[in-house]
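Pasting in a structure now, in structure tokens, and then I'll have a few things to ask.
A protein chain is absent from this complex, but the other protein chains hold their places.
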Amino acid sequence: MSVVTRRHEELHETIEDELPDAILDFDEHHNAPAVVANPSRVDDVVRILKQNGYNHLSSVSAVEYDNRYESVYHLRRITDDREDFDEINVVAPADPDEPAVETVSDVFKGANWHEREAYDLMGIRYDNHPDMRRILLPETWKGHPLRDEYDVDQPQYTTLEAHANPIEERYEVENDAALDTMFLNIGPHHPATHGVLHLKTVLDGEVVVDVDPDIGYLHRCEEYLCERLDYKYQIMPYPDRWDYVSAGMLNEMAYARCIEDLAEIDVPEYAQVIRVLAQELSRIAAHMLAVGTFALDIYGELNVIFMYAFKDREIVQEMLEDLSGQRLMFNYLRLGGVAYDLPEPRDEWFGKIRGFLDDLPGKMDEYRSLLEGNELLRKRAEGTGILEPETAKEYGCTGPVLRGSGVGYDVREVDPYGYYDELDWDVVTYDGCDNLSRVLVRLGEVEESARLVEQCVDILESWDGDREIQSRVPRSITPPAETENYTAVEGAKGELGIHIVSDGTEKPHRFKIRSPCFSNLAVFSELAEGEYLADMIATLGSLDLVFGEVDR
Amino acid sequence: MVTFNDAVADLLGVDGFSPLVEFIVGIVGASIVVSVMLTIIGISAVWLKRKWNARLGDRIAVNRIGPAGLMVMPADALKLFSKEVVVPEGVDRIGYKLAPMLAAATVLAAFAFIPFGSGLQIADPETGLIFALAFASLSAVPVVMAGYSSKNKYSFLGFEREVAQAIAYEIPLVVSALAVVPLVAVFADTSAPLRMSNVVTAQQGPLLGVTGLPIPNWFIFAQPVAAVLFFVSILAEFSRNPFDLPEAGSELVAGYLTEYGGVNFVLLFLAEFAAIYFGGALFTALFLGGGSGPVLPAVVWFLGKTFVFYLVVQWFRATIPRVRIDQLLEFGWKYLLELTFLNLLLTAGILWVVL
Partner (left out) sequence: MMGVLRSLGVTAKHALKGDTFTVEYPDESPGISPRFRGTHKFSLSRCIWCRMCEEVCPNGTIDIKTNEKREGEEYNLNLGQCIYCRLCEEVCPVDAIILTQHFELNAGTKAELEYNMDDLMDVPWYKGMDPLEAREPDRGAWIGTDEEDDVWETAESTYAD
């Protein structure tokens, strides 16, 4: 009996002992065992699990069935020890007419936004939730669009009264203290928001007293779309559009991993190596952009780091274009492999990559002397936007944001997939917990990705076996009804998870995207409050948000 | 050195002009200076800035319109001047419209005291340096007007920053400039060391104590610390990187410029660039020997040096991150102020001991 299995059995006993009336059943999901909890006691169940080491709430997903709604919580253990990694799911079935579930936002603060999303899109009400508002859609929206009964054609009329400025009321001057502060709308169109984010900020002089991010301006119904497309081919072009700034390969891998796991599709080794190569190139490009735009936020519009970073990103994108046919919207991965073999002539393409890898150390030195070595930048970025590791875990932050706080959680490391296990690389962590650390993690990861790319190129160059790029995949993929799977990969911004619930057809019944940016943005107000306005902007840059992924 | 009026009188072989002619000649001189400066600013604001920044960032920049893209200047000017002047609702109309004009006027007027060399100096009063510095500080006033009258929160934050910054860096600017005054008194042997022409005259000879190598007696060599302090104060006074907080693009959208467009924007923009050149001209006159240099006429040397100053400022802009407002004020009050006074006292002390 493995460690994990034994732990699960002990856990069953613990939960049953401590909360006999809170547990309805035990279930088995494809990725992990599931605890079916009484919807009004789900917070106690999650609390017990948290006490037992499940310290990371990946996502909260809402699913509709014929006779019930379900609120599904995906919990993970984050430890430095890979053996200790483990997942567990909690399911809270809710009444079909008036779905209501107890909130877990007092156990995991990160659940706050996830539950708001579930409420917004699926209409599950979370009792005792501190802030049960819509999050992606406007507050005047009618209906919950992911429900089956929702009529997409219904007009969304908004009366003039309903459209009265909701902010005016909320920030009314109530006392003398409020007279000293200024309310400032930053965004949705503001140079520093890297897209469309609206920050409702209250300033006391130059100091941020309160900030409330308002998201959803780039909501494109990605989940809804994927639920209407078939598993085999049609979904694959869409992941490219979640985190659309060059992280496409990583997003495609997130989908590929989930469905390959669910439908039990094997991937030939050769294709796996190509996948890792493509993914790591993608990661380099995405991190280059992150570093460049962070510099843009601190320096102002005419800085050179941004230019150098974009130049290097461009080289990577050209390689990806040669490989996949597009610069950003790759659509390169297929279930069971990849779309094409490496571009011919292979040597020329390998030469391109090797040329880039040879130049990279010199370029990284330049970035380091411009960013890490520059005292003025250190003065700005060091000690600002402090994210304590405990807070980060509480909110479900992942990726470079979490690793910048000294927690070495990397999905590639703890829950390995593809070919990563065969290769030699390290997880980069810095424990400064500040803006600079997060940027340095990204610089470090560019170097680690370069190491991985180099190893892949070595393997591919000396490959003398069969170049099988795709395994034989059944003509149509129909996972059995009511099976669920949640898997995650390490995207450019962190744990990018996909939760698929199947209904026995070729299309998913529920397709939930666990976006790392979403959770990373949820922690933003903790980071920004008490900082100067300028540091708030820098912090926003250091979180590296892509709104295609936040709003989906 | 002589003012423009004297130079013209010399040229015509007359001893002096009647007040009316004096006035007319003065106007002519002023228009020459203003048009020279406007041309330079036009070149640098829309062309040189792009080219130089592109060069720092491995790009090409404008090269389509005309040779090396130079014709982008008339094209840009035409575009900006033909734009509709939009006055947003709720602004303080008088302040909103007056600010751009005032901004351009104060900065251009300040050039009157600059000894360009080759007889191109409009006014040379005995307290020229103080006048010039006073005009430099005046540049904060239109910013406050623009920011306050715009009725925009970003503009508001921008002008607040400008005020804090202007006050903090005013004193270091003046005091670091004053550090050269005792030297002027010594080298030019004059009783009017604040006269701008004397400041330049004092830097014409070779530097004392250095034989063989013809190092000029520029005050950047005699007063290097003051030069650095003055440079930093100039950057802060005219809000250039790393001190460009009043219009910090990534934080305040465009700071006090947010609500401006069309001609009004052009004037404010022009004032900003003129301010860099004014800073450069002051720096050249005070520390780089004004128009001194071999072969070429003095005015060419002078303008060349201000161009170099401009390029350096843009280079800093591309490389150095913006500081935060508290860091800026802390640096200004806690370090720069003390250092400038210390430098002034040391200069005076050394001169007192030596002479």
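Order of writing sets the chain letters: A and B. Residues in each chain are counted from 1.
Convention: a contact is a pair of C-beta atoms (placed from the backbone, for glycine too) under 8 Å apart; a residue touches a chain by one contact, two chains touch by 3 or more.
What you are looking at is a predicted structure, and each value in this text was computed from that prediction instead of being measured.
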{"item": "Of A:N185, A:Q326 or A:T483, the residue in touch with the unshown chain", "value": "A:Q326"}
{"item": "Sole contact to the chain not displayed, among A:E98, A:E314 or A:E461", "value": "A:E314"}
{"item": "Sole contact to the chain not displayed, among A:G143, A:P237 or A:G530", "value": "A:P237"}
{"item": "Absent-chain contact - pick from B:A9, B:V25 or B:L56", "value": "B:L56"}
{"item": "Footprint left on chain A by the chain that the document does not show", "value": "229, 233-238, 241, 304, 308, 311, 314, 318, 321-326, 329, 331, 334, 336-337, 339-341, 343-344, 366, 369-370, 373-376, 378, 469-470, 472-473, 475"}
{"item": "Those residues of chain B which, in the complete complex, touch the missing chain", "value": "52, 54-60, 63, 315-316, 318-320"}
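Everything below uses one rule, namely that only the chains that are shown with their structure count from here on.
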{"item": "Residues on chain A engaged by chain B in the complex (per definition of touch)", "value": "182, 184, 190-192, 203, 206, 295-304, 306-308, 311, 370, 374, 376-377, 379-380, 532-535, 537"}
{"item": "Contact footprint of chain A on chain B as seen in their complex", "value": "53, 56-59, 153-154, 156-157, 241-242, 244-245, 248-251, 253, 314, 317-327"}
